[in-house]
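Below you'll find the structure, written out as structure tokens, and then a few comments.
As you look at this complex, bear in mind that one protein chain is not there, while each of the others sits in place.
What follows is subunit A.
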Amino acid sequence: MSKQAQNNSASARRPPEEDEICRVCKSSRYLNPNMKFLVNPECYHEMCESCADRIFASGPAPCPYAGCTKTLRRNKFRKQTFADLKVEREVDIRKRVNAIFNKREDEFNSLRDYNNYLNEVEDLTFNLINKVDIEKTERKLLSYAEANRRAISQNDVRASKESQRLAAEERLKKEQAIQRREAAQRELDEERRVRAEGKADVIHKLASGESATKVAKEAKKTVLKRTLFKQQAEVDKQARLEAAAAASEATLNGDGDDLVFAGLKQHVEAAPLRPYDAYGGLAFERKMSNLQNSYDDGALPRHENLYYLKQDPRAMAGGYNIKEVYSQVLCEAFAGLGVFLSDELGEKAGAATRGTGTAGAAVAAATGSGDVQMMDAF
């Protein structure tokens, strides 16, 4: 640990005796055992409750600490949560920033985007905490809050509903656990009672002079009956529990006006249903060639001549399509003509070399309006 850091932590934690003295009115806990210390998140200077009441009773007033120029209000004073006021301040700042930047992961297209967002937020937070570029950061924060007010409040509502639901679920679970425990206890008592009764019955019967074997047999029979009864009860209980669970689920879901449906994608307005495109948005068009119904290839030798193939019923009956041959040949011959390498290279090179790419495309557009630019691809 560096010396600097040691100094910092030493100044942050004051000796315990000083902790008991209000630095504004110098009264100590010895004289006033009910003394409470308060801080104001404007400057985090602490003072006792009576000082805060006294100084700020008639409206806003400057902080009584020497050299502190902040104007404070009574209603902003509160008890501090953390002993270290630095931590107190950081937590406050984080609370404030998080209330504004409350976007969730599912609002982003990818985890990377979300992480970038978190990084940006953390930068802002860091600046605020360490008082770097405060004005600029503050401005950024406020303008963002202004611009995204609706989204922020929506997310806020969403979060509070979720926490409500969670709390309700928690409560329900606890209740169910209590019920289960009580039911088990009741059952145990009942069983004990029945067993005791049975025993007393047997003794009574033996005492009144019945034969021992008969009594034993009867006792066995009752035991058997009891187990059967118990099994039935078990089944009933299971059904009852399930019904109760279903009912509580229903209450959880249908809770009056604050209806929350799980799994709903909120504030994503459904796009109007477009008619089904069987082609999936793709289309082919042949710009560079025009397919004719027939071609005269009479000069070609017989084995290359499609005319003879067309006359061959064996080829035709198999479904062979001469027009497809023409189409393929034309496509393979001319499809490349519509491709300007410089354009494609420009697209590929992307933003970094956009200058050269568009320059190339411009050249291509200027010179290649009618004829084709031949470029060596290899």
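Here are a few things to note about the model shown:
The rule we apply is simple: a contact is a pair of C-beta atoms (placed from the backbone, for glycine too) under 8 Å apart; a residue touches a chain by one contact, two chains touch by 3 or more; residues count from 1.
Keep in mind that, in the parts below, contacts and distances are computed from a predicted model.
Remark: of the listed names "Ribosome biogenesis regulatory protein", "ubiquitinyl hydrolase 1", "Pkinase-domain-containing protein" or "Dynactin subunit 4", the one matching the undisplayed chain in UniProt is "Pkinase-domain-containing protein". Note that of A:33, A:209 or A:313, the residue touching the chain absent from this view is A:313.
Residue-level contact of subunit A with the missing chain is found at 273, 275-276, 278-280, 282, 284, 303-304, 306, 309, 313-322, 324-325, 328, 331.
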